[in-house]
Structures are given as structure tokens and as C-alpha cells.
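Note that this complex is displayed minus one protein chain, with the remaining chains in position.
After this line comes chain A, so read on.
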Amino acid sequence: MTDFTPTTPEEVLSVVQWAAAEQAPLEVVGQGSKRGIGRPAQTEHTLSLSRLSGVTLYEPAELVLTARAGTPIAEIEKLLADYNQQLDFEPLDYGPLHGQAAGAGTIGGVLAANLSGPRRLKAGAARDHILGINAVSGRGEAFKAGGRVVKNVTGYDVSKAMAGSWGTLAVCTDVTFKVLPVAETETTLAIRGLLDDQAAAAMALAMGSSAEVSSAAHVPEGVAISVVGGALGSDAATLLRLEGFPPSIAYRLNLLQDMLKNAGELQVLLGDKSKAVWRDLRDCIPFADGTHKPVWRVSMQPSEAHRMTLDLRQNVPASAFYDWQGGLVWLRMEHGEPEAERVRALVRAHGGGHATLVRANAAVRAAVPVFAPQPPALRALAERLKASFDPHNILNPGRMAG
């Protein structure tokens, strides 16, 4: 049992070369903040990147940042904030949902889990902002892909393949991300008291308008009270976020208010209050209840989301709230059972998508596929891709088992 904590890319290479020669499986982690997701590791050795840390290039005028993969995300967010910039995809923090402190995690983990937040709808996820990587494959070979510029089609987009691969293809040692300016102001329009289907219609209307809504969420009655310590009150809240320059926000808010004046009671959340609400939704705070009740993160077509949850609740007790206009459904299974097959069958029946079990105790995660199983041809392709990077299956073996 060995925990390797290399401090340079060369040391990472030597560890993986040794593991490849010995065919010794490695659990690859940053700070281990997302260990609660995926099949529990059963490896003798751990490769931790927590000491492979530091921003190696940051050029605000070029909108680009390169860091060692083990750099704490908190350190990067602070540095960017000093220059009034940010990772536009606002990576969520799984800490609170798993009963851990907020603020842990590394930039490499952000890529490996392809994190994103409420702005995913407009700005994309980690996959949409990664520009380049340096990595060590499971073969024990160092390679690079991509670059440090946004417009780049030179060779396959191997950096994107790292997004959401949970460290099963290669160990990234350096990652380069596009960064963007922070919007000058943000304001949220809340429509109060809507049922799920009414909210779906209101969000579709808003997203299809010229108001350039950057996030759209619906928190039903019963869940709303858990947002920002009750600051939203208990009535259902359908939330539309506007970001940008003040004159633009004023105009777009007016447009939305006019369009939705008959939809329900309207409320405006300014600045910090708006930010606090979206941060809570980003991190799934309403379900950060200190329990191990299973939580699903479901990605599906927005217009079907409320129908899927309605069907689910006919059979099992579940709480839900919606982000990405409904394209992201957070589900908490109130009776403690994951109901994996039922949830996934309903997602399929409602236009397709995928459900990831992002919270469950280790016994459940060992028994239930955490990531959605794929059809045979796709699964075979994914296995060949894995083998092309890691033929002996030494990097996070079984973590993504579906």
C-alpha cells in the first residue's frame, strides 16, 4: 500500500511507468474530494496529485490560464477574481452534498469530472473551456494535446476526451483553460408559486426570448425553503438569471417582466442575493442534508423533465429541483433506495439523456452502476478508447463501471 504524491510531471511519469510495468492499479486523485462518486476504488496504490500544484501561466489579456493539475480550484478562483475574471462554466462543488466542507478540489478534478454550473446552459461545461493538456497515459507515456489558443483544430481534440473521464484514460499533469471576464452585474427575476409544468413553459418562453437569460432554474415548493438558509421563502421559485452591463440588464429585465407579467408574482433579486441563490443551486445545497439518501443528477431534454419526475413520483417518493431550464434534474430519493433501473427507464422514455448517482453510500455504489450504462456498440467503442490510453487498466480501474 503506497500513496505516491509526486511534485513534478516527471515524477508522475515515473510512478505511472512503474505501475504500467508492474500492472499495478492506481487510484488517481487530486484532493480526493469527489471520492464519493463512482464505484469505490479497490486499488493497493494511490497516485495523489495534491502536491503537483501551481499556476504556471496566467495571461489575463489573452484570457488563458495554465496550472498543474493538482492546483486547488479555490486558489485558481481567487487568482482569477483578483483580475475580475472567472471560469465561465462555474464548476460545482460536490463537497457540501457529500457532507464535506466547501472549497476543496483541484483544477484537474474539475476537468476529470467535467464540472459545470447553472451557466452551463449558455456557457458550456469544463469540456467547452479546456484548451490543452499535458498528461501521462496508462502506458506510461507523456503526451500533450491542444494548445493555449481558443481557435485550434490541429489534431484530435484529445483534451475534451479527458473531460468526464474520471482519471481513467490518462493522468493530466497540466491543464490550460480559457478564462473570461466576470459580468459587471447580475440580477435574477423570480416567478413565485408556479407548478412544475407552468415553470417549464415560463422557462422555455424566457430562454427563447431576446433577454439572453444565462441560467434558468425551478425550485418547487418544499425545496425552495432550503435555498440560502430560507432566504427565498417557501413558495416555489422559477429563477431567471441576467448577467452583463447595467444598461443591458435593465433593458432585459424589463423585457422579461413584461413578457411574464401574467405568469405569477414577480420578484427581483439583485447582485449578491442573486449570486447566493445560484451558488446554492450550483452546489445542490437543497439536498445537502447530511444524509446518504441517494441523489441523482439527470441530464435530459428540458421540456420533458417535469413529466419524468411526475411519472417517477407515481411510484416512489422523491424530491426534485430543476436547473438548465429543466435539462438538469436533481433528484433526492426520499425512501433511501436508488431505484436506478426505474429512474433510467423513465429518462429513456422521456426523450433520453443520462442519470448519474452522485450521492450514495459505498455499498450502493458498489452494487449499482453510478454512470448510465451504454448500449453495446457504444460501450465496446468506449472500452477500445480506454485500452488505447490504458491497455492494462491501471488507472482508476472500474471507477466508471456502468
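To be clear about the criterion, a residue touches a chain if its C-beta (ideal position, glycine included) is under 8 Å from a C-beta of that chain, and two chains touch if they have at least 3 such contacts; residues count from 1.
Note that in this section contacts and distances are computed from a predicted model.
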Of the candidate names "Phenylacetate-CoA oxygenase subunit PaaB", "ATP synthase subunit alpha", "FAD-binding protein" or "Oligopeptide transport system permease protein OppC", which one corresponds to the UniProt protein name of the undepicted chain? "FAD-binding protein"
For the chain that's not shown, point to the residue among A:68, A:218, A:252 or A:359 touching it. A:252
Missing-chain contact, candidates A:25, A:38, A:91 or A:164, resolves to A:164
Which of these touches the unseen chain: A:231, A:270 or A:378? A:378
Considering the whole complex, which of A:40, A:60 or A:193 touches the chain not shown? A:60
Identify the residues of chain A touching the omitted chain, counting contacts across the whole complex. 2-7, 11, 14-15, 17-18, 20-21, 51, 59-64, 84, 114, 116, 120, 124-125, 127-128, 137, 139-145, 147-158, 160-161, 163-165, 169, 180-184, 204, 207-210, 212, 244-245, 247-248, 250-252, 255, 299-303, 324, 327-328, 351-354, 356, 371-372, 374-375, 377-382, 384-389, 391-392, 400, 402
